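Please read the structure below before turning to the comments.
All protein chains of the complex are present and in place, except for one that has been dropped.
For reference, chains read A and B in written order, and residue numbers begin at 1 within each chain.
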Amino acid sequence: MKHRDARRLSLILLFTPFALWIALLIILPHIGMGVLSLREKVGPRQYEFGFGNYIEFAMEPIYWNTLLRTGWMSLFVTAITLVIGFPIAYYIAKIAGRRSRGALFLLCLVPLWVSDLIRAYGWILLLRETGIISGLLQWAGLASQPVEMLYNDAAVIVGLVYTVMLFMIVPLTSTLDGMDDAMIEAGYNLGGSRLTVLRRIIIPYAMPGIVSGCIIVFMLTAGSYLTPILLGGKNSSWFTETIYDQFITRYNWESGAAFGFLLLAFTSIVVWLGLRLSGQSLATTMARD
Amino acid sequence: MTAPEDTDLQCLGVCKNFGSVKAVQDVSLEIASGSFFSILGPSGCGKTTLMRMIAGFEEPSAGDIRIKGRSVLNVPPNRRNVKMVFQHLALFPMMNVFENIAYGLRCQGLDKAEIRRRVHDVLERIALPDVADREIHQLSGGQKQRIAIARCMVLDPDVLLLDEPLGALDLKLREAMKIELKLLQHQFNTTFVYITHDQSEALVMSDNVAVMNNGRFEQVGTPQELYHKPASAFVAGFVGDANRWNGRLEAISGQTATVGTDGGLSVRCSVANGETLRAGSPVELFVRPEFIHLERTAKTGGKDALSGVVDSLLFNGANSRALVRAESSDLIEADITLTGGTDDIKPGERVHLSWAPENALCFPASGPAA
Partner (left out) sequence: MRVNTAYMIGYRLYLAAFFIFLVAPLFAAGMFAFNDSMFPSLPWKGFTFDWFFNDTEPKLGMFHDKRLLRGLYYSFVIACWVSVLSVTVGTCNAFLFVRSRLPFKNVFYIMMIVPLVIPGVILGISILVLASTIANGLDDAYDIDLGFLRPGLLLVVLGQFSFITTISSLVITARLRKFDASMEEAAFNLGASRLRVLLTVTLPYLRPAMIAAGIVAFLVSFENFNTTLFLVGSESPLTITMFDRMAKVGSTPVLNAVSLFLMVASGLLALVSVLVQRDKSTG
């Protein structure tokens, strides 16, 4: 019937942009990157198939140290963001009145609309020795000379937490928002203390939101480039910087591609482990949006 | 058969199958021009499917649908002159009242002046002349109903289909809307086809009603016919209230029969036309509460009489009802009037119930009841 043909045609038409987008901009490039990463330079303009780039990665301690360091710090940042952000999300979802809820939520989104660059810049201005906090400390008499707070791990962590905070708050808030107040009240009614209710009722319920927030935050942190560089200076050693180095500075695309793949693989494994440990799956957390 | 020009809508042996599910089985109907026709049935009986076929959103697996004598099977839904008021009205929220009503007219390509004239004309007819500029969310439930109808009527359809439109309204509004819909139908003199599961809506508003069950029409007739002369156990049980007993046919002569109920009563009843029952076959017996006389003293010679104790009273003003527990431990409902005086029946009293045999109806047992 003509109707059925029209249906099929419209399906194909609708599917085409999607297919082109995913195939040409996501799938193909990643395959290309993978292929490139398996090429070894054996001579001028001569390439061979091999795992040399990966072996090089394994051999050089500085490379895999950087990757591991990136991983650890990202996990740490994720944990801190969760601990700091959870009470805020809880307040917005449960305690704030209807009007203030919208306003508070918008306020949380404020750093998002500003570029990563400006956020890092702002922290530089706050933390460097000629910056605001240093000035305040001197003015308050707590320091006798300019205090340099940049270019160390703490600064990088603060900057990263700041950047990713709202990506933790948004999923948490939306999950907690869907939670029936009656559940919490029943918990108290049956004799639970504040801590018990938190541990046994609120957190298990919010688990999908927590896990999806953590996944997003972890991936953003590990893939972050500006914040570690600007706030960490020479000591930053973040893996994305290594990749940039290989690609742009040394023009060693094969190596860069391999490192890129390693970053992807590394973060994917961590995410998969996290999903397994918390008993969730990708479908229950991310695809809920 | 009435002349084709007099019938606005005809269905001839319409069937619809969804895979192995027979949603509509061999439905035929004829609706005279300018009448109010209801299709009454429980959820899942197929009435919505039938309506969608008439509107053109589904294709019949078999049979024909004719509007004003001409088959519309090959006419796509946006070209049939059958307009539909949807269950949740489906008013367009991003347009105001004027734009909603004008939508169909714009599709026809009329010019602005003509559109304006017709929209205001129909707004007058539904008695809402000032709401043209309002937004949909500013309207009340009853007003939205009328706008939804106006949106269809402005296109001068041959048939208007209404899909349970009163479901979302609260009780008082629903009662008022029933009267309004009847008046609107007379006003526009268009054929209305109304589907519902609420039998009071169907009985109050319609010229003719079709009772539908499991994809088939069990009976088509006026509300009075359905109420007083139901053709099957399903219709008797679905339309109006009735006390219902299972039993076995003891004897039959002509239109009258004697039934022995499972509870041990022996009751005389009348048998619907055309039913051929044999002694011993399982039957269902129906007696409506308003035909049961309730007295403190027993009637003499009452073969169709029971005695029992009043279990409880359901107060509803003039429509009060007594629930009487008979010796067979059946609970029987009888209509009574509670005036509030000292003479009223009270719970715990022993009473006697009786009824005329013509008011007891008997049908072959239909299996799991509606």
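Throughout what follows, contacts are C-beta pairs under 8 Å (C-beta built on N, C-alpha and C of every residue); 3 or more make two chains touch, one makes a residue touch a chain.
Only a predicted model underlies this, so the values are computations on that prediction, with no experimental measurement involved.
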Response to the item:
The listed residue (B:73, B:90, B:251 or B:356) that touches the chain absent from the view is B:90
Item to complete: Looking beyond the chains shown, say which of A:110, A:142 or A:277 touches the absent one.
Response: A:110
Discussion item. I'm checking contacts with the chain that's been left out. Which of B:21, B:107, B:179 or B:314 qualifies?
Written reply: B:107
Response to the item:
Of A:38, A:93 or A:219, the residue touching the omitted chain is A:219
Discussion item. What does the interface between subunit B and the hidden chain look like in terms of residue numbers?
Written reply: 55, 57, 77-79, 82-84, 86-88, 90-94, 103-104, 107-108, 135-137, 151-152, 155
Worksheet, complete the sentence: Listed in rising order, the subunit A residues that touch the chain left out are 7, 10-11, 14-15, 17-18, 21-22, 25-26, 28-30, 32-33, 36, 84, 87-88, 91, 95, 106-111, 113-119, 121-123, 125-126, 128, 130-132, 135, 162, 165, 184-185, 188, 215-216, 219-220, 222-226, 230, 240, 243-244, 247-248, 253, 256-257, 260, 263-264, 267, 271, 282-283, 286-287, 289
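Keep in mind that, in the parts below, only the chains that are shown with their structure count from here on.
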Worksheet item: What whole-Å value do you get for the distance between subunit A and subunit B if each is reduced to the mean of its CA atoms?
Response: 61
